[in-house]
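Omission of a single protein chain aside, the complex is shown with its protein chains in their original locations.
After this line comes chain A, so read on.
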Amino acid sequence: MSDKAIYDHVDHLPTGGMTVMALKSLDWVIPGQWQNLVGFEKTITAVTGETDPALIKQIGDRAVTLYNDKHEGYQRALWLYQTVDAASGALGAAALANKVGQDISFLGILKNLTPKPEKAQSIDLCVKLVVELVAFCQINGIPGDSIGDFLSALKDYGGESLMRMAALVCFDGLIPLGPDFASKGLSVIKGMSPSDLEHNQTFKGVRELIPGGNSAGQLGFITESFESTKGWMDNFVSSKALTPDRVVDNLSKFVDISKDKLDYLGAFLDMYVKYYQHTGIQTLAHRLIERSVAEI
C-alpha cells in the first residue's frame, strides 16, 4: 500500500484526459452530481464550507493523520480502488488479445488462454461492485460484510460516489454486456466454480480483501452482493432510460471512438478509463475531511 500523502493523491488528480472526459460524458445520467474536484485544500472548502486558512490547516492535518494510520482503513480502501482499475485494465488487454485471436488465425491460439470477453466482463462487473461494497465499509467503518448497510447507503449515494456507480452501470454493464447486463452478470456468476474465479485477473488483484475466507466463500459473497444490488441497478437503468446506444452517443461527444468498432469499446474503456481510482480518491478525501472537521 502506498506511502503517498493523501493530499498528493488529491492534488494530482487529472483535470483532463480520457477518464475525466468519459465521466463528463455521463453528466446526462446524473445531472450536476459530479464536478471534477481537484486539490486538497479546495476539497476541504467544498466539503465544509470553511475558508479560514487556520481552520483549513487544522482540518487537513487531522485528515493526513487519520489517513496515515493503517488501522483506520482508508489506505485499504484506496488500494482497492486502485487495484481493481489496474486489474480490470489487464483484463481489457486480455479481452483485446482474444479479439485479435478471433480475427487473425496466426494468433488464434490466444483465445485458449483468455476468457471469453462476455464471461470476463461479467466477472469484472461483479468484482467491481463488491469492491465498492468493501471499500464503502472500510471508509465508513461498517463491518466488511454488511451488505444490508451498503444497500441502505446506496439509496443515499450522491456526488462522486453516485458517479462511480453510474460509470459501473454504463461502462462495465451496458456497453460490454447490453441492456440485460445485470441478469447476464448474475447468471454468469451463478454458473461459475471457485476455480473460475481464481483464474480471473480482476478477482486475483483484490481477493485478499474480499470477505468469505476461501474462494468458495468469496464466490458466495460476490454472488450474494450482486444479487442484492441487482434491483438497485435495474431501477437505475429504467428510471433514467439508459441504453447502450445513448451511453455511446454521449461518450462519442467527448471521446474519439469509432462506432463501427464497438466490440472493442468495453476493452478500450477497461484499459484507459480509471474511474474507480479517480472517483475513489475523491470519495475517500470527502469522507476523511468530513470526519476531520468533526474531530478537531
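Here is the rule we use: contacts are C-beta pairs under 8 Å (C-beta built on N, C-alpha and C of every residue); 3 or more make two chains touch, one makes a residue touch a chain; residues count from 1.
What we mean here is this: contacts and distances are computed from a predicted model.
Per UniProt, the protein behind the absent chain is "Lipoprotein"; the candidates were "ABC transporter permease", "Gas vesicle protein", "CheY-P-specific phosphatase CheC" or "Lipoprotein".
One of A:Met21, A:Leu37, A:Val64 or A:Leu209 touches the chain omitted from the figure, and that residue is A:Val64. Summarising the interface, chain A meets the missing chain with residues 3, 5, 7-8, 11, 40, 48-50, 52, 55, 57, 60-62, 64-66, 68-69, 71-73, 139-142, 156, 158, 287, 290-291, 293-296.
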